[in-house]
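Okay, so here's the structure we're looking at.
In this view, the complex is presented without one of its protein chains, the others remaining in place.
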Amino acid sequence: MAEPKTKYDRQLRIWGEQGQAALEKASICLLNCGPTGSETLKNLVLGGVGSITIVDGSKVELGDLGNNFMVDESSLGQSKAKCVCSFLQELNDAVKAKFIEEHPEALIDTNPSFFSQFTLVVATQLVEESMVKLDRICREANVMLIFARSYGLTGLVRISVKEHAVIESKPDHFLDDLRLNNPWPELRGFAEAIDLNVQDPVAHKHIPYVVILVKMADEWIKSHGGSLPSTREEKREFKELLKARMVAMDEDNYKEAIDASFKVFAPRGISSDLQQIIIDSCAEVASNSSDFWVMVAALKEFIANEGGGEAPLEGSIPDMTSSTEHYINLQKIYQAKSEADFLVIEKRVRNILKKIGRDPNSIPKATIKSFCKNARKLKVCRYRLIEDEYNNPSLPELQKYLTDEDYSIAVGFYILLRAVDRYAANFNSFPGQFDGGMDEDISRLKTTAVSLLNDLGCNGLTLTEDLINEMCRFGAAELHTVAAFIGGIASQEVIKLITKQFVPMSGTYVFNGIDHKSQLLSLY
Amino acid sequence: MADAAPPSKSRDLDKLLLRPGNLVGPSFEPGVQLRDDLQEYAKVLVVGAGGLGCELLKDLALSGFKNLEVIDMDRIEVTNLNRQFLFRLEDVGKPKAEVAAKRVMERVSGVNIVPHFCRIEDKDIEFYSDFNIIALGLDSIEARSYINAVACSFLEYDSDDNPREETMKPMVDGGTEGFKGHARVIVPGVTPCFECTIWLFPPQVKFPLCTLAETPRNAAHCIEYAHLIKWDEGHSGKAFDPDNPDHMKWVYDEAVKRAELFGIPGVTYSLTQGVVKNIIPAIASTNAIISAACALETLKIASGCSKTLSNYLTYNGVEGLHTKVTEFVKDKDCLVCGPGVLVELDATVTLQKFIDMLEEHPKLLMSKASITYRGKNLYMQAPPVLEEMTRSNLSLPLYDLMDKVPKDILHATGTINKDNKKSSGLRKLRVNFKGIDGVTDMDMAGGA
């Protein structure tokens, strides 16, 4: 076994070879390598990201030794970017690591095209003004962007990408695709060939529940004018019919059938999430449409035609009590239909590509196959520009959060994080940044916060005195544990964005290190 | 105008430790003394030097703690390197605790970390009593249960069944699996202990042996057949060693054969390892998140610089991002951290008399009690073979049987007769012997 493969074993079991390959192709730019940025990057370097470029214009000070693991005493006075870069290089020599001794703000102002070369930019510890500028630059250049900030016992993480489509969303719990409420002919035929009334007790208790339910549902339909159980009474009756067929107490297959009977009653067709995706305007494809939307267009056609209102069959079945023979044969039936559906979709994809003037073979078979398998779980994430969120946050959401006990500290911090940036723009330092004059800083921060709330249209809503005091107490400190937490979250989201697996968070994550009631705010 | 403070390593931490606040712990006394005391007096033990342990050591070293110790019985493996960032390729084979301690001390000057390359069970109780806070970066229920029992054993209660603050040994416990994890604060006597909430951990899924033998359906069944059933057939007597590559290869080959026999797809070497070793997928980011939360709580508990997590944080990053704080309540009848029932008696009372006393004790009403003390079964009502073996203890003074300590904990199990209803019960008892020299305060009951 090759060494790199073994080293990454524990993570390959999560995102597989393809995910790893995507990571290894990615180039990441980090802005500011204090502990927040350094910890974010550390997790990505350990994971094997392709290349990193660290941008930071500061020199290592004594205080940095107290919160940043990537610098040590020998780094004092040197470029922080250089020191962090060399430490990170040690962590994984497969990663190409570079640094640029430059203040990110300067780069943002004077050399915006610098950012176009990267897959993703991790922007840490930026103030509002720089965030807005960078956001525009990256959005224009189609470079993924994630903001991360630590401030005392609070902080935030926010992705900013125009659109991120996920095929392999790999949700924790997702209903299997058994079509017990809508069996196709081959499945029906397979079930028909098995006799539920077999005499041998071993055979009786090793008939898979899928077969039991398909047959019992069919029987019901025949005696109920063509429809499946729908009322509570009918559903109960259906379960009783199942129970009546048990010849012994220990027939696990029948118990499984009863537990799974809800799958027979479930409504047919696609979920509302999927419905939203296929009616999205991007599904009207043109020559510059992404592969994802081309496949969605094909999916839309399939659902309306061959699919009969259903998405392509996923193809796998869960484990269930069964004889090996029945189980294997049942698996084959599902795999065959899944394959058949895939071939139809593939044909449609190639036709659509031709129609929009693209090479019909430009989307690989494997991609289309994965798309089909994951069709029911597709996710499209879109993020507003920071500027829009800041200028037009969803007022009802904001008001709801500010008055909800569990949310109030996190939302309070969200407002205060913006308030301290305004404060800094006015007074050239953060409130409480220096000892002495605390009372004045508190009062100034309060005024700033109130005016911000007014600008947002939340007149009358206030933040507690305690929280404002606390924000001044923080004095813009970058605490290692908070930075490590924020960095962990940010790095995890970066991995999802780059591997295009799992669903990235939506909204703005606000960390609440006081009682850990952090919140994900959807301010759209 | 504001004064710039002279440059200090503690530049950022000072904001939390030196300044007063309103959203802080109950006994918070901000100031230079606090910061210095944290450095000089606070001793934290990190249990585990793996994915969580490495992060914990770094986080604690950069949170003002200067006296740390770390215990781990494992050696570094290649598969650790994607997240246990204190280790390099050339460290493979060396003890984790030793390398981790060394690396952190190299980078963070002033911190002292003592490594212990051994099992947690190999240490005396005195070892654990030395620490103010124990931070856990473990990956097994068994290890957590052990440390929990140790930490809770220091807890003492007063005669009003209130826990005594100076005997509380707080723990912070973290766990991760893929994109999920948890961080919790355990203050024995205040929050639930690990045992109070053991139902939070679902038991491991086990396949029926007859499915493995007769009706395998998937690759995991074939692998477990080879591992649990076929191995013994071919290697009678020799224990299967999951870390022995030859053993693993043997299981893999057998699993492949079986899969071919039944027409089952999907047996790979990687899956074989995963099933047999119960490998939990792991990444750096989740470990970083959970450890950071644990270290932050450790800082708060030690210094009071902010309110603490109350008391269980769950984290899930699979779909978006979800964190939730749940305040679990401790089980007052918990055998490990609960106060138990106070029983006071003379040093002359025999075991038989003691057992009779339990029947009348208003808080117990326990008849036919069997008694166990520190792993020694003093008297067993059943089965007959044990009853015979322990019968002779009945006539001995309980004080002697308890090694002549003035107070200690024992456990009794028997039939509880309450409100005319009989049920079986297991109770923790705080036994206090009256009139023994050395027990200055009659109100002090309990023991370790």
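For reference, chains read A and B in written order, and residue numbers begin at 1 within each chain.
Here, contacts are C-beta pairs under 8 Å (C-beta built on N, C-alpha and C of every residue); 3 or more make two chains touch, one makes a residue touch a chain.
The rule is short, and it goes like this: contacts and distances are computed from a predicted model.
Look at the chain that isn't drawn here: its UniProt entry, checked against "Transcription factor IBH1", "Missing oocyte, meiosis regulator, homolog (Drosophila)", "Inositol-1-monophosphatase" or "RUB1 conjugating enzyme 1 isoform 1", names it "RUB1 conjugating enzyme 1 isoform 1". When the full complex is taken into account, the listed residue touching the unshown chain is B:Leu38, out of B:Leu13, B:Leu38, B:Leu81 or B:Met248.
The hidden chain makes contact, of the residues B:Leu209, B:Leu261, B:Val329 or B:Leu396, with B:Leu209. If you put the hidden chain back, the residue from B:Asp160, B:Glu233, B:Asp246 or B:Asp419 that touches it is B:Glu233.
Contact residues of subunit B toward the unshown chain are 27, 29, 34, 37-38, 41-43, 124-126, 129, 132, 141-142, 145-146, 149-150, 153, 165-166, 170, 195, 198, 201, 203-210, 213-214, 228-229, 232-233, 236, 301-304, 335-336, 370, 372, 374-377, 380-383, 385-386, 389-390, 403, 405-408, 411, 413-414, 424, 426, 436-439, 447-448. Counting the whole complex, the residues of subunit A in touch with the unshown chain are 201-202, 205.
The working rule: only the chains that are shown with their structure count from here on.
Touching subunit A in their complex are the following residues of subunit B: 1-5, 7-13, 15-16, 19-23, 55, 58-59, 62-63, 78-79, 81-83, 85, 88-89, 106-109, 178-179, 215-218, 262-264, 270, 274, 279-289, 291-293, 295-296, 299, 306-310, 313, 316-323, 325. If you check the complex, the residues on subunit A that touch subunit B are 3, 6-14, 35, 39, 42-43, 46-48, 61-63, 65-69, 72-73, 90-91, 152-153, 169-172, 206, 319-320, 322-324, 327-328, 429, 432-438, 441, 465-467, 469-470, 473-475, 477-482, 484-485, 487-489, 491-493, 495, 502-506, 509, 513-518, 520.
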